[in-house]
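Reading through the structure tokens given below for one structure.
Of the protein chains in this complex, all but one are displayed in their positions.
As written, the chains take the letters A and B, and residue 1 is the first residue of each chain.
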Amino acid sequence: MSDFLKIQGLQARIDADGTPKDILKGLDLEVPKGEIHAIMGPNGSGKSTLSYVLAGRDDYEVTGGSATFKGQDLLALEPEERAALGLFLAFQSPVELPGVNNANFLRTAVNAVRRARGEAELDAVAFLKAVRAETKHLSMSDDMLKRAVNVGFSGGEKKRNEVLQMRLLQPSFAILDETDSGLDIDALRIVAEGVNSLRSPDFSALVITHHQRLLDYIVPDRVHVMAHGRIIHSGGPDIAKTLEKQGYTQFLEAAA
Amino acid sequence: MPAVTETRETVEKLAKSSYEWGFETDIEMDIAPKGLNEETVRLISERKGEPQWMLDWRLKAFRAWLEMEEPTWAHIHHPPIDYQDAHYFAQPKKKPGPKSLDEVDPELLKTYAKLGIPLHEQALLAGVEGAEERLPVAVDAVFDSVSVATTFRKTLAEAGVIFCPISDAIREHPELVQKYLGTVVPVADNFFAALNSAVFTDGSFVYIPEGVRCPMELSTYFRINARNTGQFERTLIIAEDRATVSYLEGCTAPQRDENQLHAAVVELVAMEDASIKYSTVQNWYPGDDEGRGGIYNFVTKRGICRGARSKISWTQVETGSAITWKYPSCVLAGEGSVGEFYSVAVTNNHQQADTGTKMIHLAPNTRSTIIAKTISAGHSDSTYRGLVRMQPKARNARNFTQCDSLLIGDQCGAHTVPYIESRNMTARVEHEATTSKISEDQLFYCRSRGLSEEDAVGLIVNGFCREVLKELPMEFAVEAQKLLQISLEGSVG
Partner (left out) sequence: MTQNAAPALEAFVARAAGHGAALAETGLPTRRVEAWRYTPLRSIADTAWQKPAPLTAETTTALLDRLVLPETGARVVYGNGQFMDALSALPEVVRQASENVSPLKGLFSATLNTALGERGLDVRVPAGTDAGLLTLVSLSDGQDVSTHLQHRIVLEDGASLTLYDISTGEGRYIANPRFDIVVGKGATLRHVKVQRESLTGTHLAIVSADVAEKGEYDSFTLNQGSGLARHEAVVTLGAPHAMAHVNGVQIVDGQRLNDLTSMIHHAAPDGSSRQTVKTVLSDAGQGVFQGKILVDRVAQKTDGYQMNQALLLSEKAQINSKPELEIYADDVKCSHGATVGALDDEQLFYLRSRGIAEADARDMLVRAFLIDALDLVSDEGLRDLLLRSMTS
């Protein structure tokens, strides 16, 4: 099962005020089942773009290459179908949904995904029980369930809310786009635990981060360096440490 | 509250197709010939066994109507209405009161079932004896403008509350009807109100005596059934000093190719410290995807806060009708009185809605709040039209207005037309309006969590309408949420 997530020559562009702008320029990446990989790369290198394209955001036009997940053509699926298939994206900056009650949103999502996976829906009681267990674990207050989704949440609260969703939706592949930024030290540990406890031979993740510190907690199987819309280098966890000390220059030069 | 849950469940089950309520009921009807003239008015009055004063009142309205022109200022378009090409009186044939559900006209029962009224509630509606205790909501069912059943009359009567068809009230409580009818919406107030005054056939009458808090929600289901009939119901609600009442209005009509006219009038009177909450979920048949058929809904709703510190609150969720023309208003005549208007108007396909409110501040320290949410999809057009007027005596009066419009698709229109008039320097008016499209970011976020596009739209739209929906009584709120989603079906993708 080496082709769990397999990306080949992926190219994508965005319409930037009328002129197309190429962002992903032939990206190759494979994440086997049960592995956790990290992506690091300079600001603007296309990390979030990659995660949006994988999750199916249609602002981006895929102009070449392919992405398969569990053997299926990922790019042909609607975002909700990808979610049902087990893909989860924790957004770098989660959007606010005014007026949409967080608990209701979570339950709707959980049941939509369960329905699509052929699992029984959770009734209100079972659902609340499941949520309460998770919020407690993530040290989130109940108040955040009653509020509108992400509205008025602090940066760290938004990130925790993303992790909460991940835990409830039980994905087989999670992309965490800088889920560590904006978190205090305790929260960082809690979030990392949240990911680690999902670790299993059936769970993979792609962790996008700028900081070695997260990778101390979530030790990746492989680290990829991304620049100019491509993976320019891949290696073991120690790459992250090199990067932390020396920056991207040597990799950029080597790739040039 | 089993009935609440059951009603909700029934509604949820029903809420599957685009217009689930578009069935036709085959019930024996007593129908007047088509056409509108003085004879029609006399015939209606005679069939209803009305006293002379009522006939005179109707005739006065009819003569005024003849002199009036249909208003043209609203942002709506429709072929001319032929007022002679409709029946103005249609009444289910009366049979002796049934003793059990088995004796009730099965067609009538089917109708109630389809309306989502739970079985024991149906029993009540059908007038089955001894079924009353189980229901927390008193219901008046109005079928082609004729009240066919009112539940809980006895229980309510014990509290001193009168809740009955207005035609009964005209006979049984003439002094009350005469005292208040037409005092809030005068017979010649506008073209459609004059028409209603001349030919209304039924509606609900509510009287809450001094100091009484109405022990349950009062509710009316309106249904247009007969073909080519205008529906003209008249509602009058009076809350005496310190009285409180919450009233719900729901409605449906069958799917038909031709348009049908609906011109209702609602009058509310709130005395000192009284409070009236009037909630509507309007779901008349909106016409098909191509804009064929549907109800023309021209409604005059107005309340007067006569007494000090009285309060009138309108909440409406407008999802149906081919055309909606309605402006539930408050005249704030009592010092410190409060007017509220919470509205959600959803239009899809070829629907047109021109709706809003008027807040007329006549007295000091009066307060009003307007929250209007407009959602347009398909080829529809929706307008918020509102007036806030601070008269010279309205010292320290306040108004806050928030109008938000959401457009779904690029073939629809959303418009905001507020009028703000102030003649008192100490009065304060604040108005805000926004128009935008449904956010792609929000849609994507929801879909990436597994929600289908339609569910995502439904969720976001419901969030957008939250401030209004939370004003609805629980049972209605659930129904309203479902309706919002159904109304927008097929508007995305």
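Definition applied: a contact is a pair of C-beta atoms (placed from the backbone, for glycine too) under 8 Å apart; a residue touches a chain by one contact, two chains touch by 3 or more.
As the structure is a prediction and not an experimental result, all values here were calculated from the model.
> Would you mind listing the shown chains in contact with the chain that isn't displayed?
B
> Among the options B:38, B:289 or B:432, which residue touches the chain absent from this view?
Going through B:38, B:289 or B:432 one by one, B:432 is the residue touching the chain not shown.
> So that we can see where the missing chain sits, which residues of chain B does it touch?
73, 390, 392, 405, 407-437
In this text, only the chains that are shown with their structure count from here on.
> Which residues, counting only chain A, touch chain B once they are in their complex?
Chain A reaches chain B through residues 55-59, 78-80, 82-84, 88-89, 91, 94-101, 104-105, 108-110, 112-113, 116, 148-149, 165, 169.
> Which of the residues in chain B come into contact with chain A in the complex?
439-442, 444-453, 455-456, 459-460, 462-467
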